[in-house]
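Here the complex is missing one protein chain, while the rest keep their positions.
Think of it as A and B in the order they're written, each chain with its own count starting at 1.
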Amino acid sequence: MNGLAARTAAREMLRQRRLAAVRQAGVRVTVYAVAAVAALVCAAPFLWSLVTAFERGVPGARHRPTTEHVRALFHSTRFPAFVVNTLVVGGLVVVVTLALALPAAYALSRLHRSWGTRAGIAILLVYLVPPPLLFLSLSRVVATLGLADSIWSLVLIHPTVTVPVSVWLLAAFLRAVPVDLEEQAMVDGHSRFGAFVRVVAPLVLPGVAAVAVLTFTLAAGEFTYALTFIWSDANMPVSTGPPVRLGGGDPMLWRSMQSGAVFVAVPLAIGCGLFLDRFVTVLTDGAHRD
Amino acid sequence: MSGTRARAGDRARLTDREGFLAWAFLLPTVVYLTALVVAPFVLTVAFAFSRSTGDAPSYRFAGLRDFRTVFGDDVFWRSLLDTLALTGVAIVLVVVLGTALAHVLRAGFRFRRTVRTLVLLPWTTPVALSAISWRWLLGSAGVDRMLRAASLLHGGGSPLDRTGPAAVAVVAVHVWRLTPLAAVIVMAGLNSVPHGVWDAARLDGAGVWRRFFGVTVPLTLPVTAVAGVFTAAITFADVAVVRVLTGGGPHDSTQVLPTLAYLRGVEGGDIGAGAAASLFLLPLFLAGAAVVLRVVRRAEADR
């Protein structure tokens, strides 16, 4: 009788163990399946662009691949100019953004003032202000400043989008540097500013790099302001140049344009991918602390 | 160990004073954002009551003229509804898919780095270029054949030339683009849940679903709300997807408020009407701001 009970129990254990194994396998399969589908869907339009960029003119027809569309992109279109414009605008926006956001983030994260939290929230809310509420006024501002149809208009205006995000993220990165280190530097003979330059700045540098990449990505992708402020081909960035100028033109250029999209998309994704874990970590810490 | 050693610069400098530093550090950002966000917003409100045009941009007060124009415009009502519907549908899909994606990306698997980079593509690529690629893909023979085989498309032309499919495409591209962003934010939220909580739930005998709805969802609700607000804010402010993918068509059926504001204010030259139309985005912004404030206040109360 006892033996039977023990045998039943053993059989039950075996069943449970098998069930657990099946469930675990199921989870693994699901993870791989979802990851594969997600990667495929996310990359789908660019994969198609890549494939067709090397196709000859006639869709669907099987021919040997050709590089003529890619060559056309660089020789017969303004694409190189668009890229240069974006690099210049993006680089300058990064500089302006960091110059504004780094001190502001420091003030919010370290120099405790009674209005600190409120100021931080206000700056975050600025990020939520939809650009369509502003672009008509800003185009007047830009025109008044004599910056209409100039890439300098973008250098001036894009930080309205990038500064709030950067302040928020940099403040989180700064909070991750122990206050102890800074106080130690102050006891060791530095002013607060000196402590920031000597000790905090070097430690927060990776975070600054991450924010710089993000800022560049946001600046490169901005569409509304670029569309409103700039109308000459020579001054357009990649975010507006191809769709505005190439879209209506020669259907052959469509394939070139597709390869252009891939040229822009891949480096940006890789750049942001390098810093992905850093962003997730710092957002995590932010969630812990705030 | 001399008792009193005189040192150069033995006095408090301005850079030692926290109050001063805090102001000095924050001021440039505050001035900049006030000048180029707050002031232009006020200007937009002013423009909505003016008869300013592209050709004659100087300010002339016009009372409610612009709002009468806007209300008399069928496309405006369409755009308003489209904006609301687009934002609502996109938020729900983005949050659900983003949460799922976040869970998967946290799990360990091979090629994780590659998958993560690919998954970032939609969000890091300039929207307009993604929209071009989507337009190219949706207009391709392959997709055309697939849609027809599934009887999702009849008659001639690309799906983007037809009212229903075009709207679906706009929503789809928005969801495609913002899901990775939501996933990253939710991942951060998941990381901040102390691991012991899940372990405790497992030991308490809670299954996968019970753990998810009973533990994970409530604990990550604030961060999910933030993810929702941010993706919503990007969605209802976006010009690029509609403009590049459908051009607002067919027959203005996919116009949204931002594209309409651009159409009337910039291309049509009627700054007043454009500004008046764009002002209807304000309630959406305020709703988002309210959610953020609520989350922040909760978090502070918990601290």
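We adopt the following convention: a residue touches a chain if its C-beta (ideal position, glycine included) is under 8 Å from a C-beta of that chain, and two chains touch if they have at least 3 such contacts.
One rule holds for everything that comes next: contacts and distances are computed from a predicted model.
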| item | value |
| --- | --- |
| Hidden chain of the complex, named as in its UniProt record, picked from "Thiol-disulfide oxidoreductase ResA", "ABC transporter ATP-binding protein", "Beta-ketoacyl-[acyl-carrier-protein] synthase family protein" or "Anthranilate phosphoribosyltransferase" | "ABC transporter ATP-binding protein" |
| Absent-chain contact - pick from A:P65, A:P178 or A:P267 | A:P178 |
| Selected residue (touches chain absent from view) among A:V95, A:L203 or A:L274 | A:L203 |
| Contacts of chain A with the absent chain, listed as residue ranges | 114, 178, 180-181, 183-192, 194, 198-199, 202-203 |
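Methods note: only the chains that are shown with their structure count from here on.
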| item | value |
| --- | --- |
| Separation of chain A from chain B, taking each centre as the mean of its C-alpha atoms, in whole Å | 13 |
| Chain A to chain B touching residues, read off their complex | 28, 31-32, 34-36, 38-39, 41-46, 48-49, 52, 59-60, 99-101, 103-104, 106-108, 111-113, 116-117, 119, 121, 123-141, 143, 156-157, 159-160, 163-164, 167, 191-194, 217, 220-224, 227-228, 238-240, 242-243, 247, 254, 257-258, 260-261, 264-266, 268-273, 276, 279-281, 283-288, 290 |
| Chain B - residues contacting chain A, complex | 13, 15-16, 18-19, 21-26, 28-30, 32-33, 36-37, 39-41, 43-44, 47, 57, 100-101, 104-105, 107, 109, 111-134, 136-137, 140-142, 176, 180, 184-185, 187-189, 191-192, 222-223, 229-230, 233, 236-240, 243-244, 257-258, 261-262, 265-266, 271, 274-275, 278-279, 281-282, 284-285, 288-289, 292-293, 296, 299-300 |
